[in-house]
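With one protein chain withheld, the remaining protein chains of the complex are depicted in position.
Each chain carries a letter (A and B) given by its place in the written order, and its residues are counted from 1.
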Amino acid sequence: MSNDPAPLLVVRDLKTYFFLDEGTVRAVDGVDFAVHPGQVVGIVGESGCGKSVTVKSVMRLVQRPGRLVAGTIRFRPSSQSAQRWPLAPDGTLDLAALDPQGPIMRAIRGGEIALIPQEPMAAFSPVHTIGNQIVEAIRLHQDVDRQTAWEWGVERLAEVGIPSPAQRMRAYSWELSGGLRQRAMIAMALACGPRLLIADEPTTAIDVTTQAQILTLLRALQEQHNMAIIFITHDLGVIAQIADHVVVMYLGRVMEAGPVEEIFLRPQHPYTRALLRSIPSIHTPSRTLLPTIQGSIPHPFNRPAGCPFHPRCGDFVPGLCDRNTPEPVPVSPTQTVSCHLYTGELHGEPIPDRSSPA
Amino acid sequence: MANPSQTAPPLLEVQHLCKYFPVRAGLLRRQVGEIRAVDDVSFAVYPGETLGLVGESGCGKTTTARCILRALAPTSGAILFRTQEGTVVDLAPLSEAELRPLRREMQMIFQDPFASLNPRMTLFDIVGEPLLVLGRMRDRQQRMDRVAELLEMVGLRPEYMRRYPHAFSGGQRQRIVIARALALNPRLVVADEPVSALDVSVQAQVLNLMLRLQQELGLTYIFVAHDLSVVKHFCDRVAVMYVGKLVELAPTRSLFFQPRHPYTAALMAAVPVPDPRLRGKMQPLEGEVPSPANPPSGCYFHPRCPHAVEICSQEPPRLQEIAPGHFVSCHRAQELELVGVDAAEVPGHEG
Partner (left out) sequence: MSTPDPAPAHRPPTPRTSSTLPQEAEAFYVAPNWKLVWWRFKRHRLALVSAVLLGFIALVALVPDFFSTQDPHASSKTESFIPVQRLHLFDQGRFRPFVYGVVGQRNPRTLRMEWVIDPEVKIPVRFFARGYEYKILGLIPFDRHLIGVEFPGDEGKIHLLGTDRLGRDQWSRLMHGTQVSLSIGLVAVFLSIFLGILMGGISGYYGGVVDLVIQRLIEILQSLPPIPIWMALTAAMPRDWSVEQVYFAITVILSLIGWTTLGREVRGRFLSLREEDFVVAARLSGCSEMRIIFRHMLPAFMSHIIAASTLAIPVMIINETFLSFLGLGLRPPAISWGVLLQEAQNLQSIALAPWLLLPGLAVIVTVLALNILGDGLRDAADPYR
């Protein structure tokens, strides 16, 4: 799947900065990744890594004082929409060059790229029924009458596993339980048959047992519709369960990217390796000291120079890591790492054996 | 880690603890119902051990923890605490004034280190407050020495005591919270989700610190968490709660490898494991956690339970000891064959 010749979305050198009184926060600072049709790309990272801002930038939802300052976001719209839009010769559209409030971007948002927000309570209006909101969403993007849109809405609710969907269409969001509300949110995101679904920490606010349901549902829907999903989370367990391709971010930069098996079983970047070692799993021995990553994530105003991870890195090379920012280097046909251990700048020293983790 | 000796008398014994919150409505705030946040919960905690309290939202684990420390007044039940002198005191009916001398023996670590430190006080004032108020340590220099010692113990520099909490990251703040909790050498520390608000890369630091301090100071922990992996790693025994009730209590190994309650098994099956080879093993449970204001009849878990039979919807099960130290509250505990974490199929994660 991931070797599909025509990617759905290609983000190159994306930079989104926030211009605050205290200084500039480089929330996203040169991020590259691609999403292929039918692929689940997981973006994983801790607080301040820029994962949310990255997808907000893709959807062009970044608000002042934030601004997209550089980069391209090449998106391949569906064939029927493509006829109406001025595409590049390769059939893509650079979202970064579009007016965020313009008609094309508005048509893409919700129509071609849909978002499942973290907090479903805040995403639904409490004064309109769920049905009315779904119908409105459908009719914004499709030229159908109310009756048809309503029927589609009922179908969508049934599809996401909401019992008695026709009745639920008339319910208000606050009448539903947390899990059902999250399902309704997914139904609404699916309403217009988007090609790309962005899920921004969709399971962070819900319980483990409900989370398992939602993850299973998302996987099933993705296979049925052959949709692509960008799944954002800080939970490595969730990423391992849902993603095909993983992008590991730290302080606005991609540290490592590759297929889920390679990231989890053969991690190459010191950050990924340390992170995976430091989390207690149900399978690690009990009551032993865990290997830790020293220090804490720097405040965004105080970004370290060079590689952002170097002050906490066990493989820190003085004079190199704190000066030069490493660029992504391929370490296998599918996996890239941004680390000086692999950039070839480390002359004279043998590259440590990275074939087995830990 | 020394195994906690369960032959010693328990440090804390919770008996039939209940905490009901009234539901009020109308102009005169008349009580129209109640939420049974904690409903007839009993367990014991032995000196030197770590007891985990696990469950999903609304299961009453935090309320139980706060009742034990009497940050909340329980509705009924007894909280028997064995003091330093060896006398057993029931904390439940005590007034705030009567509790004050006992407070030095039990302390709390909070979930959100951004909310649990007063932003207007320096580290010295924060960590030194229990020393001043409960410890009657009036001498400033003496207090400074002790605060410095405490800060060093949790891995912070003593010079930091002039700073305010806003100078620190989440993980460092949690260390400050721990330092404050340990100021008066407590014997029981209740940790309410101490790492769930922290970044993944910092969680291990705090867990290691708590483990080290337990070994050095002989602390007893009650560890409230929703993350089963952390609980498995950190606890000697685990109590699982569901909608205000205790459903299973067992030593960590037996709970994880041989769960006897269907909810425990379902909870473990729902945990996403950070290993792509174990994909598709996740078995989601049907339905959702019911509201404690309006729980189902009989066993609260029966509408979601794959093993439910007729009696489950009619009669609430009682907590019974089905193996030494293994308590379950399920009608079918004896007959069910449940799957926990299967040690055999776990691929060596560390390669």
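Heads up, the rule we're going with is that a contact is a pair of C-beta atoms (placed from the backbone, for glycine too) under 8 Å apart; a residue touches a chain by one contact, two chains touch by 3 or more.
What you see is a predicted model; the values in this text were computed from it and never measured.
If you put the hidden chain back, the residue from B:Asn118, B:Ser291 or B:Gln334 that touches it is B:Asn118. When the whole complex is considered, the residue among B:Cys18, B:Leu80 or B:Leu134 that touches the unshown chain is B:Leu134. Across the entire complex, the residue among B:Val38, B:Leu69 or B:Val341 in touch with the chain not shown is B:Leu69. Touching the omitted chain from subunit B are residues 28-29, 66, 69, 71, 96, 100, 103-104, 107-108, 110-112, 115-120, 122, 129-130, 133-134, 162-164, 166-169, 172, 177, 180.
Heads up, the rule we're going with is that only the chains that are shown with their structure count from here on.
Subunit A and subunit B have CA centres that are 33 Å apart.
Residue ranges of subunit A in contact with subunit B, taken from their complex: 46-47, 177-180, 207-213, 215-216, 234-241, 260-261, 264-265, 274-284, 286-287, 289-294, 296-297, 299, 312, 356-358. Of all residues in subunit B, those touching subunit A in their complex are 1, 56-57, 169-172, 199-205, 207-208, 211-212, 226, 228-230, 232-236, 252-253, 256, 266-279, 282-285, 288-289, 341, 346, 349-351.
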